[in-house]
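Report on the structure given below.
Note that one protein chain is taken out, while the other chains of the complex remain in position.
Naming follows writing order (A and B), and every chain is counted from residue 1.
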Amino acid sequence: MDRRKFLKIGGSLTVGGVVLAVVGRNMWNLLKHPDKVFYDSKRTEGITLLKEDGDFVSPYRRTFGFVVPDDISAMEVEGGSIYIATPNNIYVYGLSGELQTNFPTPSDLRDLAVMDGRIYALFPTRIEVYDRQGDVVQQWEACSETSDYCSIAVCKEGVFVTDAADKNICKYHPDGTLARFIQSPVGFIVPSYCFAITYMDGRIYCSNPGRHRVESYSTDGEFLAAFGKSGADAGAFSGCCNPAIITPANGGELLTSEKGIPRISCYAADGQFRSVLLDSRALGGGHTAYNVRVMKDKLIVAGGDKVSVFQYNKSLSQQTLCGQCDKDCPLKI
Amino acid sequence: MNILAEARFPKPDFTSGYEYPDILHGVPNETLWNVLDIVLLVGMMALVVWAAYRKRSRTVIYAMSVVSVLYFGFFRSGCVCSVGSIQNVVTALVNPDYHLPWYVLLLFLLPIVFALLFGRVFCAGVCPLGALQELVNIKNFRLARSVSVTLSVIPWIYLAFTILYAATRSQFLICRLDPFVGIFRLGGDLGMITFGAVLLLMSVFIGRPFCQFLCPYGALLSVFSSLSWKQLEITEKGCINCALCGKSCPVDAIRAPQVSKTKEERRKGVNRIIFFAILLPLLTVAGAMLLGSQSDALSLAHKDVYLYELLLQQERLRVDASAGMVQPEMDVPLEVETFNALGGDMEELKAKVDDVRRDYTFYAYLAGALIGFIIGFKLLKLSLKRSRKTYEVSSARCTMCGKCFNYCPQNLNLKKHEKTIS
Partner (left out) sequence: MSMDKDKLKSPMERRDFLRRCGALVAGGVALATGGLLATKASGKTGEVFWQIDPYRCTQCGRCETDCVLTVSAVKCFHANRVCGYCDLCGGYYRPNVKNLNTAAENQLCPTGAITRKFVEEPYFEYTIDEALCTGCGKCVKGCTSFGNGSLFLQIQQDVCQQCNECAIARVCPSDAIHRVTNEQAYQLKDHA
């Protein structure tokens, strides 16, 4: 065989062999494990921005709950009864969920407060007071035409109402006449209809939602103190306007409820952060604020159309800040 | 992962007269280029027809290659190409909802129509992949006929798998294995670019390795061009059997004259043909069975099937971990994590996977049958001895590069004659 032909055949066989080998190997891979050819299962990356705070354990357990006929706009507790306001009605329940009474109301009810069996219902431009049968015993109009009322707190010194439009607090005497306006020394910033107010131990506590802080005033309207900072972690207020709801814990502590990342936290009256009581998971997720009140040793939480009762659980509390807190707290009986 | 039906934070009410900015986004300008693509495609193919049949000029065809590499290759990044259009067309045939753009359909059909009329004009200088190989070709070593015929089955296997994956909507295989798009795009997967570089290196010494041994569209065109209305003649003056053209053809597409000195017994010839004719359906069936039996394994190429298998694997690992047999710390693949986080339903997925697997069974049999048929057909064709008096172009293989024109002495004489006249 002459050299040229030898080279030609040899060369062809080499090239052909290489091509066939490569093609054959690829075909084999396609038949045996196509997933390795087309996909790469080793890729486990994802972005973990904030590790799920799986470390947080709530010391409160849901012991009981009931459903109300409609979405809950406001809630208040007094003397063993839970007062629930829905868009067109007010329902009064006992602690075991039994309906005690109910009566219709105008539709744009914003907030409720109860004192001595009288139900103070707050509307954007007026206040109506009902008795337990649903009869109007007192009512008055807002003090200014531009008012847009958000929250109400009642004590024997008067009725305090927060105004989201005029960005101030209106104090009314118990007979309904305007006592005064209360301004914040740094100015109230109210980005949305979320301007909480409550009364505890002779003081008025309200939120300054745009500034992420809780401010306290005397019942005469004098600024006393403020606490709170911005942040997403525990002990701070997240988003644009928080806390959405403030309520006393009957031991001198304040409970705050936030929206965006719903959670219920406990602060001392001087502003020291105690603990998160219920986080988003324990509350049931979502991003609207859950209304919360304290009744003796129970937490009453309202969200959507459900009312839940949470009770402190001693065994779960071992690892939590709540359990380590040495304050004499009525919730921790 | 959150579909916010209602925003967490309320819309601000601006008191300072702030106005929302609009979202600015670039607008694509595709339509014009697509029209130009089709116009150039038709124009260049027509030019090649004229250059090959009338003028017999390689210069024009070579010039087309340069234009093709620059425009279809580097400027349009070699995507969408006619080779890949097979996938779109197959998907559109199988799936009535699939949107097939008109220019992709034309990219698929026009070269076929030209092939049916004039031969593989597209391959000549219009296909950017072929043109790129053409431009780097310096020396021409030809492979032994037996080797090159064996290797010519590969484009059909590629085509069969392409159809399989496209019909089951699993993968665009051609886009995945395209060697030259990385070079045209000036960037891409390292493996792809290496493959392209190796093929280009081979193209320096061997004529058009991709076109001969790999291109699935070439396989399709070869069917149409073998039946073409006009068959290319190297010279109009008549062949003098000098054998120069045969030696010059880079893809070994010119068949030498074959006049057998001793006439073969007819009976022997008939027997041989009958043998291969019977072998053909047997091979088809064998191919179908072979590939069809692997259809479940093949189906893993589909995204849903892959996800399903991953989920099952995770289940198994979890069971093993709880039984204490495996380390519990394992990285969960992102697909599984996402599926669970989005609330995926295993039952629904299983139904989808069953559908896909059913498709795979059908198309795997089809693809296997195609491969078997092609092998049988090639064997049959090889067994048919054709007598030929002069050098002829095998239009199935000829990519119309035009190299042979300048080697044929009849053509050179003609040109000299024309020159002396003028």
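Methods note: a contact is a pair of C-beta atoms (placed from the backbone, for glycine too) under 8 Å apart; a residue touches a chain by one contact, two chains touch by 3 or more.
What you see is a predicted model; the values in this text were computed from it and never measured.
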Across B:V42, B:V67, B:L105 or B:I273, the one contacting the chain not displayed is B:L105
Touching the left-out chain: which of A:K171, A:R211, A:R274 or A:K298? A:R211
The listed residue (B:V89, B:L232 or B:C245) that touches the chain absent from the view is B:V89
Which of B:L334, B:L366 or B:L414 contacts the chain that the document leaves out: B:L334
Spell out, residue by residue, where the missing chain touches chain B. 1-4, 7-12, 14-16, 18, 20-21, 23, 25-31, 34, 77, 79-80, 84, 87-89, 92-93, 96, 99-103, 105, 109, 112-113, 116, 171-172, 175-176, 185, 187-189, 223-224, 226-229, 266, 303, 334-335, 337-339, 341-342, 387
In chain A, positions touching the absent partner: 38-40, 43, 45-47, 49-50, 189, 191, 210-212, 230-233, 238-240, 260-261
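Basically, only the chains that are shown with their structure count from here on.
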Distance between the centres, which are taken as Cα means, of chain B and chain A, whole angstrom: 60
Report the residues of chain B in contact with chain A in the complex, numbered from low to high. 4, 6, 8-10, 12, 141-144, 146-148, 150-151, 154, 157, 161, 171, 176, 202, 206, 209, 213, 294, 297-298, 300-301, 303, 306, 309-310, 331-335, 337-338
Partner chain B, residues of chain A touching it in the complex: 8-9, 11-13, 15-16, 19-20, 23, 27, 30-35, 37-39, 41-46, 191-193, 239-241, 259-260, 287
